[in-house]
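Below you will find the structure I want to go over with you.
All protein chains but one are shown in place.
Moving on to chain A:
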Amino acid sequence: MSTTAMMSRGEEVTAPAPARRPLRPARVLLHVFLAAVAVSWLFPILWAVLTSLRSYQYTAANGYVSLGGWTFDNYVTAWRTAEFGQHFLNSVYITVPAVLLTLFLASCVAFVIARFSWRTNLILLGLFTAANLLPQQALLIPLFRLFTQVPLPEFMSDSELLYDSYWGLILVNVAFQCGFCVFVLSNYMKALPRDLYEAAMVDGASVWRQYWQVTMPLCRPALAALATLEVTWIYNEFFWATVLMRTGDKFPVTSSLNNLRGEFFTDNNLVSAGSVLVAIPTLVIFFLLQKQFVRGLTLGASKG
C-alpha cells in the first residue's frame, strides 16, 4: 500500500497540470485508503451523535445496531439533570480570564526575552517552557496543601480559600500555560525587524510603549492562534479542576463529566448526548478557527 501510494509522486513531476491529470490506479488506491482512514477516524464521534439522537427504550429493545427511535429528548434530559447551563458558565468564568491573563503575562516575558539580549534570557525561557511540560500530577501534593492554606476574602470565593475557588483554577492554568505561550511568542517576536525599535527609540518611546504599541499589534496573528489553542486547552483541562474543586456546582464542564457518569450510568444515550454537548464549543472553535488552531500547534513545534 505504502509503496504504491508513494510511487505516484515521482510521476507527478512529469505531469504539470494536476487538475486534468487522469486518475491512475495508484492514486485511486491512495484516495480509497485515505477515505477509509478518515471515515474510521470520524466514526466514534458520528456514533456518539447518532446514539444521542435515539431513545433509550428503542435501543434497549432493538439493540444499538439498528435504526429508528429518533428523538431529541436525550439532550433536554441531559441538559437538565446534569445542570449543563451552570457548568458551561463556570467554564466561561475560568477560561476567559485565564486565556487573557496567560496571553498578557506571556507576551510581557516574551517581549523582554526577544527585545533584549541578556544572558538570563535563556534561563528565563527554559524556566517557562519546562514548566509547561512538567507532569501536573507530580506537583499536586504541595499545590493542594498550598491552596488549602491560602485564604481568600468571602466576596471572592465562598470557600474562603484558594482551594475550591475559580481564582485558584485560573491561576494554576495561567502558571502552566504561560510556558508554551512565552516560547511561541518570543520566537515570533525575535523574527520582527529590529529597526522598529531603533525608530521607536529615536521617537523617545518608552519600553512599555514599544511593547504595547509596536510589538503587540504586529503579533496579532500569533496571539490569535494562541488564543484559539489556549481556549481549547483550558476548556478541556480536567486534572486541576477535578482535584482543586470540591463544590459540585462550581465544576467547569469538562470535569463535571465525572458526575455525569454517575447520574447516567445505565443510559448510554444520555451519556452520548452529554458528551456531544461538552464537545460542541470545541468543535465550533475548531471549524470556525481551524487555521488558527493548526497554526498555533505548529508554531510551537517548528518555529515561526
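Going forward, a contact is a pair of C-beta atoms (placed from the backbone, for glycine too) under 8 Å apart; a residue touches a chain by one contact, two chains touch by 3 or more; residues count from 1.
We adopt the following convention: contacts and distances are computed from a predicted model.
A.B. asks: According to its UniProt record, what is the protein name of the omitted chain, chosen from "Extracellular solute-binding protein", "Sugar ABC transporter permease", "Aspartyl/glutamyl-tRNA(Asn/Gln) amidotransferase subunit B" or "NADH dehydrogenase subunit M"?
C.D. replies: Spelling it out: the chain absent from the display is recorded in UniProt as "Sugar ABC transporter permease".
A.B. asks: Write down which of A:S55, A:T77 or A:T282 is the residue touching the left-out chain.
C.D. replies: A:T282
A.B. asks: In the whole complex, not just what's shown, which of A:L53, A:A82 or A:C178 touches the removed chain?
C.D. replies: A:C178
A.B. asks: Looking at the full complex, which residue from A:V112, A:M189, A:V214 or A:A227 touches the chain that isn't shown here?
C.D. replies: From the options A:V112, A:M189, A:V214 or A:A227, the contact with the absent chain belongs to A:V112.
A.B. asks: List the chain A residues touching the unshown chain?
C.D. replies: 2-3, 5-10, 12-13, 18, 30-31, 33-35, 37-39, 41-42, 44-45, 47-48, 51, 59, 63-65, 105-106, 108-109, 111-112, 116-120, 122-131, 133-146, 171-172, 174-176, 178-179, 182-183, 187, 194, 201, 206-208, 211, 232, 235-239, 242-243, 254-255, 257-258, 260-261, 268, 271-272, 274-275, 278-279, 282-283, 285-286, 290, 293-294, 297-298, 301-303
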